[in-house]
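The other protein chains are all here in position, but one chain of the complex has been omitted.
Then we have subunit A:
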Amino acid sequence: MNDPVVAKRPAGSGDTGAVRGVAAAPTATEAPIPPTPEASETQTKVHVRPGDRIFRGLATGSGVFIVAIIGAIGLFLIVQAIPSLGLDNVNFLTSREWNTTDPANLRFGILDLLLVTVVVALLALLIAMPIAMGIALFLTQYAPRKLARPFAYVVDLLAAVPSIVFGLWGLFVLGPVLFPISTWLIDNLGWIPIFAKGNVNVQLGGTVFTAGIVVAVMILPIITAVSREVFERTPTMHVEGAIALGATKWEVVRTTVLPFGKAGYISASMLGLGRALGETIAVAVILSTATSSFGFSLFDGGSTFASKIALAAPEFNDARSAGAYIAAGLVLFVLTFVVNAIARSIVAGHKEYE
């Protein structure tokens, strides 16, 4: 709802320029590098009260704190993962084995986790992307004006449902419903590798298929919310121009809204992908753990990074074994960091969204 992509007015507002009544504000929005407040203060010798200095320090300190936290997350995870990585008896990146029960003989590799994580997230994205675009278009272009707000609220409600509830629903309610569909797909399309019979009991529903669908539902609100913000910003002139040329509703959308919002929509989908990669408890509850490795079938089970860590976490007691999971967490952190950074940079490159 309150996503960062929403309008960012130039934040020059209450700056020192306003104090001095100098007409610095309008130019500050265009100048690439406005004069720093410190410099301008010394020029005009504005008396800075102690209260101001303290408050400014607190505010700036909080900003620094946020930057430091992200650094600390990376640093602490790296520092505590390294000793275990050194003790790892198999290749961390290419092994499919995960055995940390004996701290003296650690054997852990992330390949299987990475594959399951990526496949679940991509399946979720594949399902959620077209639907989210439909909803965003519906809310901005098609829904009756008066109903658009309540409808948007309904979609946001999806984000309010805790992920554990989605997980339990997926396991106990959706899984059994999907069972006939799964068996049909396996029986009739089993020759296609992604529909092959998997390494877990389909009847229990703990497959990548179920998990992907549930995660798709969970990332719908974020993709919708961000796309909606962008679609709403389509210049009215473009829309009216298209209407004046006799375009149908769909042609208006196709020629004005979609080209304008494309980058925002892609960015929104990346944010959704980030969520899907990190989704923890719903996946942990749904996915059955498999004994054999992941075979690229939708009906395989397994573990994602997040679900593996979550399920093992209560038994963390040896620093060396815990380090293996921290290493997996680090990979997940880097993965989501990169995906989110790409999403942000796409939007940052489009000044018209501001």
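Here is the rule we use: a contact is a pair of C-beta atoms (placed from the backbone, for glycine too) under 8 Å apart; a residue touches a chain by one contact, two chains touch by 3 or more; residues count from 1.
Here is the rule we use: contacts and distances are computed from a predicted model.
Chosen from "NADH:ubiquinone oxidoreductase subunit L", "Gluconate 2-dehydrogenase subunit 3", "Phosphate transport system permease protein PstA" or "Nitrate reductase catalytic subunit", the protein name that UniProt gives for the omitted chain reads "Phosphate transport system permease protein PstA". Interface note for the absent chain: among A:Ala196, A:Val253 or A:Leu287, the touching residue is A:Val253. Contact with the undisplayed chain is limited, among A:Leu93, A:Ile181 or A:Ala313, to A:Ala313.
The chain not displayed touches subunit A at residues 1-4, 6, 8-16, 18-19, 21, 25, 28, 33-34, 36-37, 49, 51-52, 54-56, 58-67, 69-70, 72-73, 76-77, 79-80, 130-135, 137-139, 141-143, 151, 154-155, 157-166, 168-169, 171, 173, 217, 220, 224, 246, 248-251, 253, 271, 274-275, 277-281, 285, 305-306, 309-310, 313-314, 316, 319, 322, 325-326, 329, 332-333, 336-337, 339-341, 343-344.
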